[in-house]
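Shown here: the complex without one of its protein chains, the others still in place.
Per-chain residue numbering starts at 1, and chain names A, B and C are given in the order in which the chains are listed.
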Amino acid sequence: MTPRGAAYAGVLARRAAQGVGVAGLVSVLCFLIVHRLPGDAAYRIAAGRYGYDLVDEEAAASVRAELGLDRPAWQQLGDWVLDLVQLDLGRSLVTSRPVAEEVGYYLVGTLQLAAVALVLAFVLGAGMGVAAARRPGGLVDRLATGWVASVRAVPPFLLGLMLVVVFSAQLGLLPAVGHGDAASLVLPALTLGPGLSGLVARITRDAVVEVRASEYVQFAHTKGLAERWVVLRHVVRNAAVVLVPYLGVQAVILIEGVVVVESLFAWQGLGHALVHAVFWRDVPVLQATALVLALLIVVVNTAVDVLVLWLDPRPRRLEATR
Amino acid sequence: MTTPLLEATATIPTGRRRPLARRAALLGLSLLAAFAIVGPLLLADPSAQDLSRFLEAPSASEPLGRDDYGRSVLARLAHATRLSLALSALCVATALLLGTVAGILSAWFGGWIDAVLRAVSEAFVAVPALLVVLLVSALASGGSLWALYLGLALAQWVEYFRVVRARSGLVLGSPAVEAAGLLELGPAHVVRRHLWPDLRPLLGTLAALGMVTSILAMSTLGFVKVGLQPPRAELGLMITESFPFYDVAPWMSLAPIAVLFLLTVCFLALRDSKERS
Amino acid sequence: MRSPLPLPTAVAVVAALLTLSACGSGSRDGAAAEDTLRIAGPFEVHSLEPAADGEVFTRLQVSETLVTSDIEGELAPGLATEWSSSADGTEWSFELVEDATFHDGSALTPDAVVEAVERAAAVEASPLAEVPIEQIEADGSSVTFRLSRPDLTLPAVLTHYSTAVLAPAAYDADGHVTEVIGTGPYEVTELELPASISTTASPEWRGEQPAVAKVSFQAVGRPESRALMAVSDQADVVFGLEPAGREQVEGADGVRMESSLQPRTILMKVNADHPILGDERVRRALSLALDRESMADAVLREEELAATQLLPPSLTAWHPDLEPLTQDQDTARDLLREAGWSEGSGGVLERDGKPLALTLITYPDRPELPALATAIQAALAQVGVRLEVEVTNSSEIPAGQADGTLELALIAKHFALVSDPLVDIAAVFAPEGNDWGVMNWHDDRVTRAIDALLAGGSESAAAKNRETIVRTAHEELPLIPVAWYRMNAAVSDRVEGFVMDPLETTWRLTDLQWAS
């Protein structure tokens, strides 16, 4: 195996180990915490199933009997782990539908939103960062700095509310809420994207300034290489080495950040699922959602590691990127 | 240009300092802090309702008007500011202490201590912060501030741990510390003269950012109605509650939004000036 | 090296994406404007089971029950054209409508009805589980229920959505509903749980084809978002608006508010066995402390909704002439002093060194409840009662009842889940207590009156019994009424003929017309 092949294998093995560890930890933790949560799970589940004001003692009792909630906790956990090993996530306690189906549905929603927002953040942020880096200290740079601070200072929900007021309530251009069609994706993405673009802009600017000032870029110039090839071959790639790990972090923040936006725009995603599962004590859905979130973070980090390894062949001590 | 070409000019200061921004930020924060400390002492009970006066417009006696329960927006704002500042400071202090101590321990001793702490932090990293906050605040239902505090602090300590561990690793591996070892100056010297002076500005920056993160996270949790219970005044909750009235009672929305924005911008300006100086 | 996506390309991609989505929105709205009725409501649909989230399918007129109710709340034929009971009231027979067909084309058979109703009876949360059924039989073109003891409420119970009849093909081998195949005028075309359902007029429908051929339903959790949808023409019918949203709608063009008083009362459920609340004087003091008019005005934006007694005037038979509940803080303080509570520190009354502190549980599913709880909290503080408000899952209320820890709960109790309020009132005042009714309180007069009503009898005797129940509750306050409830909807001017069914059995979409 070549050294780089070994490096890739190392990254994958390390991340896979992390994934397994995190999966175990998250499942057990969720389970334990849910079992320590105040309130009787049977009542919560019954409320989730039959409507918030139709739950009563008999309904709770029948739920308890049906789901075996009176068994010892370790037995329930054991069952879940056994099923998980067979890649069976079980059925939702509330809706009785297969968890994999439900969580898969929410995952798609989250990924759609996250992907569009990330692209938006990247284009906005990287564009602004590159523009700012052309003349450090110049007008564009200072404007970009102002932008970075502003978007950092505004919580996404506030931005979302303002966007809704302007684009939906006042102008009537875009739907305020909804899920599934492209139009309803615009406002949520516009809510998330700019917030993230701030950090991207900042990192891009610093990376591009640093790379442009580097001796290899200077040397590429004096070799007689045309400016655009210098930018494409040297600046972009080396700036990407710095930027990609941050994009990974961004993606992770994004995955977490969607919960607010999901709530505001009635978008169906993992955050939504998580909040409901906690509220209703739907342990399998909660565990599966947490598991998916955690694994998603591991996957993003793995992708970042592999990408950085591909971009930058230098050996390094691999630190987690976040 | 980082090359030695500029050795000759290295002594000429190039980076502009920004004392103005820093001073403005400090002034803004002091004003907000004064408002948060003095306001609740002087102003009316923030949960005292006067249902006959709901959505009353600003006046001389109520400069920010009244909300949909006829409560004084100014009084609520003062309490909300105090809550945001105090709780964020507490969360940041806790996360900072926990993360810094763990980070130094990890970098100093290495070996299994490092391995264990790193594994814990990696697990925390992969567990979404949201989940931690959600679960912890669900764990202590009843709107106890403890849950919010614990959740936010737990979600943040990893950041300090990672930065401090990495930085301490560099410092402890530096020739300066090696020299101190050869001079047998002892661990107290290393902490006082090497680690602490090096970490302090970094932690200052992180803490300023952490304040922003905490304040925003709290308001966001208020927005999704996790963690706090009525009639507690909290900035995010106030913004959310006032949103339906944005056209009939804009003062209700604008006041908490302005305070939230001012708080975060001041901390960010402080962070920026720290980074540059 | 293959260089990463150049910036201009990336910009172009995103621009294209955004434009595309904008176009998408245009075309969708265009299509919607033509023939789809867009409904938005607060509650998500997580399950297709009739006993779980079945109400949305009966309201959308996808599935039907044997019996339904008309706009006055009187029983009306559903899948059963007529029904009768044996003399002793233990055998009920329901004659099925002819030529009813499921959306999959199969005919409605008595066996299918039996199967569906038996499933409902097996679910504890269904009111049918309370009916003492011994056997249900298919019998030619009718269905017969045999009861172990007489129960006059059976037809009313059969209006409940949990008893909706689905086609046998709707169930999988485990008995889970995989598809909602009903008999109503609309059939499901698209289903995306938990938030959206689309239906279209079913060709199998036995009656006249409805004027509105397509309907889409979307669940939107946040009330402020729903209000925005109403005013910005993103929905034609929006249910569950908060007062602020209602004001927005009233100030907007092209949309109007429709409302009707519901047989629902927002009330404080009291643990009558509690060391503090067991004292009737304390309960009366709490009631006297409330300024119901102001609360109704500020929170519900309608002073008339202040409850003067337990049940709203729309339930005429259950609304006798009683001394209205009013605010009188001085009397409230006197009553508390009589009960042994005296001035304490911080404005909170004390007895034996213990403060007069109580915890009120409520839930966020109805946005008015936390708001009213906040108002109650402030009002009680004025007479020296410290109230902790805990907004939590609604299931904490039955759970708290079961383990006896519940003190006060603010709930919105519907008194006509089935069309006859007697069923709910009997349950609410059950001597052993009820999860959504009294707790540790019973009164023999009330119990006797309920038993008499359930057994049937002359109308004059019934009226007397009803008054006994309401009056006793009014005096002893095991449930402290706070406000009545007006169900409301924002309706676009595109739509005519909208009727608000106070029982919300259906949304009566078949009565709607497009405005010309």
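Just so it is clear, contacts are C-beta pairs under 8 Å (C-beta built on N, C-alpha and C of every residue); 3 or more make two chains touch, one makes a residue touch a chain.
As a working rule, contacts and distances are computed from a predicted model.
K.L.:
Looking at UniProt, which of "NADH-quinone oxidoreductase subunit A", "Sarcosine oxidase subunit alpha", "Malonate decarboxylase beta subunit" or "ABC transporter ATP-binding protein" names the chain that isn't shown?
P.N.:
"ABC transporter ATP-binding protein"
K.L.:
If the hidden chain were put back, which of A:G10, A:P38 or A:P313 would touch it?
P.N.:
Once the missing chain is taken into account, the touching residue is A:P313.
K.L.:
Of the listed residues A:A220, A:V252, A:V275 or A:V292, which contacts the missing chain in the full complex?
P.N.:
From the options A:A220, A:V252, A:V275 or A:V292, the contact with the absent chain belongs to A:A220.
K.L.:
For the full complex, which residue in B:L98, B:L185, B:V248 or B:L262 touches the chain that was left out?
P.N.:
B:L185
K.L.:
Can you name the residues of chain A that touch the chain not displayed here?
P.N.:
Residues 214-226, 229, 233-234, 237-238, 241, 311-315 of chain A touch the chain that is not shown.
K.L.:
Would you write out the residues of chain B that touch the absent chain, in ascending order?
P.N.:
Contacting residues on chain B, toward the hidden partner: 1, 3-9, 12, 14, 174-176, 178-186, 189, 193-194, 197-198.
Rule of thumb we're sticking to: only the chains that are shown with their structure count from here on.
K.L.:
If you tally contacts for every chain pair, which pair is highest?
P.N.:
A-C
K.L.:
Can you tell me which chain lies farthest from chain A, using the average of the Cα atoms as each chain's centre?
P.N.:
Here the answer is chain C, farthest from chain A.
K.L.:
Express in whole angstrom the distance between the two chain centres, defined as the mean CA positions of chain A and chain C.
P.N.:
37
K.L.:
Measure off the straight-line distance from the CA centroid of chain B to the CA centroid of chain C, and report it in whole Å.
P.N.:
Centre separation, chain B to chain C: 43 Å.
K.L.:
Just give me the whole-number Å value for how far the CA centre of chain A lies from that of chain B.
P.N.:
22
K.L.:
Of all residues in chain B, which are in touch with two or more distinct other chains?
P.N.:
Residues 141, 243 of chain B touch two or more partner chains.
K.L.:
Please output the residue numbers of chain C that touch at least 2 other chains, ranges allowed.
P.N.:
392
K.L.:
In the complex formed with chain A, which residues of chain B make contact?
P.N.:
Residues of chain B touching chain A: 1-3, 16, 119, 122-123, 125-131, 134-135, 138-139, 141, 162, 166, 212, 216, 219-220, 223-224, 226, 236, 239-240, 243, 246, 257, 260-261, 264-265, 268-269, 272.
K.L.:
Quick one: in the complex, what on chain B touches chain C?
P.N.:
Touch residues, chain B against chain C: 47-49, 51-52, 54, 68-70, 141-143, 225, 229-231, 243-245, 247-248.
K.L.:
In the complex, go through chain C and note every residue touching chain A.
P.N.:
1, 3-4, 6-7, 10-11, 13-14, 17-18, 20-22, 24-26, 28, 46-47, 49, 51-53, 55, 123-125, 129, 176, 192-196, 218-222, 225-226, 228-229, 231-234, 363, 365, 392-396, 398-399, 401-402, 411-414, 434-436
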